[in-house]
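One chain of protein is taken out of this complex; the other chains stay put.
Showing subunit A:
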Amino acid sequence: MSAPNQQVQTESLQAHGVSEGANLDVAVGDGACARPALSVRELSWRCGERAILSEVKLDLPEGKMLGIIGPNGAGKSSLLRCLYRFLTPSSGEIQLFGQPIASLSARAFAREVAVVLQDTPQHFDMTTAQLVALGLTPHKAAFSMTTKADRLAVSQALETVGLKDRAGQTYASLSGGEKQRALIARAIVQQPKLLILDEPTNHLDIRYQIQILELLKALGVTVVISIHDLNLASALCDQLLLLDQGKAVAQGSPKQVLSEVQIARVFGVCCQVSPHPQHGNPQINYFYGYHNHLQNSGKNDRHSEPQGEQPLEAKEANHGER
């Protein structure tokens, strides 16, 4: 990321009353001719009176992996739900390869975008192969049969995620990591141009977390995930979007987004950021000892942790919002 060919001005926070630091001027894309696969303009979604997302902007070049980070309740899942049309935005526009997503039919949209969600229902009695074959649904007219090519696609997807020998087993009998990989195989069968995953690394041990994200990168499609582990996001995402209270606070490469100031401001924890010995992206070491603070003071004060580092006006502006 030392010499980006293309400078894309993404996120200016003036509109949100937050002063812009140097780290918010964002350089996006290290490919020369990367066209935006996904572009979101002034996206807002409100639930009744409450604004869950306000004026979110983002641009994602084709083939890149975007990690959406932010504290609980920041609007990560709502943003994803808007992206896969489960929620209809109150205002703003989402474009997929230059086409507004609202203009596509349900099936046509499902051929472009595959989604892996966190939870499966309680009574879920399906074999792994059958679950993966669900990915064929948008490619099949209502009355068509499963062909030999379809079966081949299913078994190839199972092979890609390393679950070929689990095809005949019930989904319920798989381990957590295998379940997640089976769901990704289903998404592969869907042959999407954009893959959206809601916290794909939840409940997995660290080896599976790394494995899943590296698997996603290897697929070569454009990927959007929401993720909690900042170190993992730093290591494996091409771009990050930092959300706080429904607003996009920063977008860019992990180096640009994951600064000590930024993390302190949004998550309310102190940390030290240093380059990772292997990949050179930010590695975050957290500091501990918030217990008394939590007891003694209100919610506002969680942002007063990193005394020396945060510009005063930014702190003021941030507090004014809450």
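In this text, a residue touches a chain if its C-beta (ideal position, glycine included) is under 8 Å from a C-beta of that chain, and two chains touch if they have at least 3 such contacts; residues count from 1.
In this text, contacts and distances are computed from a predicted model.
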Name of the absent chain as recorded in UniProt (options "Iron chelate uptake ABC transporter family permease subunit", "Glutamate synthase", "Coenzyme F420-reducing hydrogenase, gamma subunit" or "Cytochrome ubiquinol oxidase subunit I"): "Iron chelate uptake ABC transporter family permease subunit"
Of A:79, A:154, A:188 or A:216, the one touching the omitted chain in the full complex: A:154
Full-complex contact with the absent chain, from A:43, A:115 or A:188: A:115
Selected from A:42, A:93 or A:165 as touching the chain missing from the view: A:165
Interface residues of subunit A (partner: the chain not displayed): 84-86, 106-111, 113-115, 117, 119-127, 129-131, 134-138, 140, 142-143, 151, 154-155, 164-171, 190
